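Notes follow the structure.
Showing just some of the chains, left in place.
Labels A and B are assigned to the chains in the order they are written; within every chain, residues are numbered from 1.
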Amino acid sequence: MRIATLTSGGDCPGLNAVIRGVVRTATGLGATVVGYEDGWTGLVEDRRVQLYDDEEIDRILLRGGTILGTGRLKTSDFEASIDRVKENLADAGIDALIAIGGEGTLKGARWLHDNGVPVVGVPKTIDNDVNATDYTFGFDSAVAVATDAIDRLHTTAESHNRVMIVQVMGRHVGWIALHAGMAGGAHDILIPEHPFDIEDVCKRMARRFQMGEKYGIIVVAEGAMPKEGTFVMPEREVDQFGHQKFDDIGAVIAHEIENRLDTDVRSTVLGHIQRGGTPTAFDRVLATRYAVHATKAALRGDFGRVVALRGETVKLVSFEEAVGQLKVVPDHRWESALSLLG
Amino acid sequence: MRIATLTSGGDCPGLNAVIRGVVRTATGLGATVVGYEDGWTGLVEDRRVQLYDDEEIDRILLRGGTILGTGRLKTSDFEASIDRVKENLADAGIDALIAIGGEGTLKGARWLHDNGVPVVGVPKTIDNDVNATDYTFGFDSAVAVATDAIDRLHTTAESHNRVMIVQVMGRHVGWIALHAGMAGGAHDILIPEHPFDIEDVCKRMARRFQMGEKYGIIVVAEGAMPKEGTFVMPEREVDQFGHQKFDDIGAVIAHEIENRLDTDVRSTVLGHIQRGGTPTAFDRVLATRYAVHATKAALRGDFGRVVALRGETVKLVSFEEAVGQLKVVPDHRWESALSLLG
């Protein structure tokens, strides 16, 4: 048998661990593997490389990003190319495609499958917002990087009696902010799921100072929003895909707090370092388990499904389940985090 | 209300995160917290400290070990002291006890509860072998330390064309070896659940060399055992508790491989570094969630239970469920790891 794989969407730690896992599992079971370059684009343009189970592949387990490259193809362009995609797969003798990616990629994979391509999906997102799975790989690594940064900010905030704001990834969901905030011992956490009242934020911080504490750490998801009617956000720029740019929320909040409290406030935007670098052991294990399960599913012809972690077990779920809706931070998680703030 | 807490058994990263979480949650809800020193011993001897929700407590989130100290009290000594324990708790005005520990500690906690002490348990083990919970805190940190060591050993093994054996914790279960081995890209993994045949180990390694690879990494749980009739283990020393000492399995295997293959083999025992140091973000989050749930259970009088992670949710389970039997590596996990070896 001959398996193809590709990585699409934003990169994250663990993509290479999946690629390695697919190659080793498939090779061990007598199949061969090719990789398409730069996501769906490479599939459409038929740019592919043979992947061998050698020391080179073995070593990518530790490497962030994806050796296959990634890309973002417009859905319409993609759908217009369905015939070419099928031709390319047929010409290359591909029996199964393992598509590794986030929400958008999995929707594309589902559409391909609905149009007759034998696909297995592997969910990937830094943001941990895929519905069907307890965790996506990349998330733990992003939280680890953000937590390490928060640990560092504690000591400098404390030395200077400052409030430090750290803006982490999460446009639509607050998972990274929640976990990094809990792990980093943040004194406030602001997430998209719960619009914040700047007056409340200031009150919590003021109470800390009244209790004799000298500094504070606030973790802000980039998609955090003020409650209606509290203060007016500066208008956000819109990027080429029509998404608002969220580069500024930390700085905006810093400004608002400085206006209200007599304290020095600094803001740090973590940015791209959250998605790069060697994956944590947790993410390497998860990515590898996904790879083994997806490959075995592909080899036995169990298509149209997505691997997912449920408790201690990796399962196969339907595309519907996986991409139906974003997994947001549930109320019970938010409430237990609130016990620790202030 | 007045809550007491203590940590018992071997230390592991995240104990302090639980203590901090208990103090912050309880204080925020109007309760006070005392800590007993050195595990059950401190409870028996009435050595306790008041724990305040200040910057000092806040900072222990990052610190390995336990600020309360830990200890191992013989069950018989413990049981003989039940009246004194009850008196001590009554004198100190304690309404609830949160006991943090492993198998042994939880059994003690259950016995206390059966004898009328209001207890909530928090499971703790490096080894991840508590039955009722998907993960115990400390495990992820131990795996991270072991994986980091394996990453380092790859480069030196490769430079010298050697086989490197790394012995990790796990006397009765192979969780650390399994996860660190998968995360570290080990070429063989030996765990207590599956006695190994030294000839098979050598065959797998020999095949690697035949394929042109130049080196190999083998991860061995300290409790790994050869299959009956394969080779004779040197007799193991027995410690004061009647446990066999497992200091040597890596070196024994190294010796056996050197006898069978014409290759340089070295063994490294990771030892205590696996249980020390700053917990990973994952463990800090898990320990903190346990703390919040255990404290809330204690405050509402929900005694006789143990917090446990099930999928994405922290639940309360019975002592029976938690301490009934060790959680071993299940077959489906072992089989998917096997796909990646060699």
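The rule is simple: a contact is a pair of C-beta atoms (placed from the backbone, for glycine too) under 8 Å apart; a residue touches a chain by one contact, two chains touch by 3 or more.
Since the structure is predicted, the reported quantities are computational estimates derived from the model, not experimental observations.
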Q | Homomeric assembly size (copies in this file), of which only 2 appear in place | A | 4
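Keep this in mind: only the chains that are shown with their structure count from here on.
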Q. How many angstrom between the C-alpha centroids of chain B and chain A?
A. 29
Q.
For the complex, give me every residue of chain A touching chain B.
A. 20-21, 24-25, 28-29, 54-55, 58-59, 61-62, 134, 140, 143-144, 146-147, 151, 158, 179-180, 182-185, 212-214, 280-282, 284-285, 288-289, 292-293, 295-296, 310-314, 330, 332-333, 336, 339-340, 342
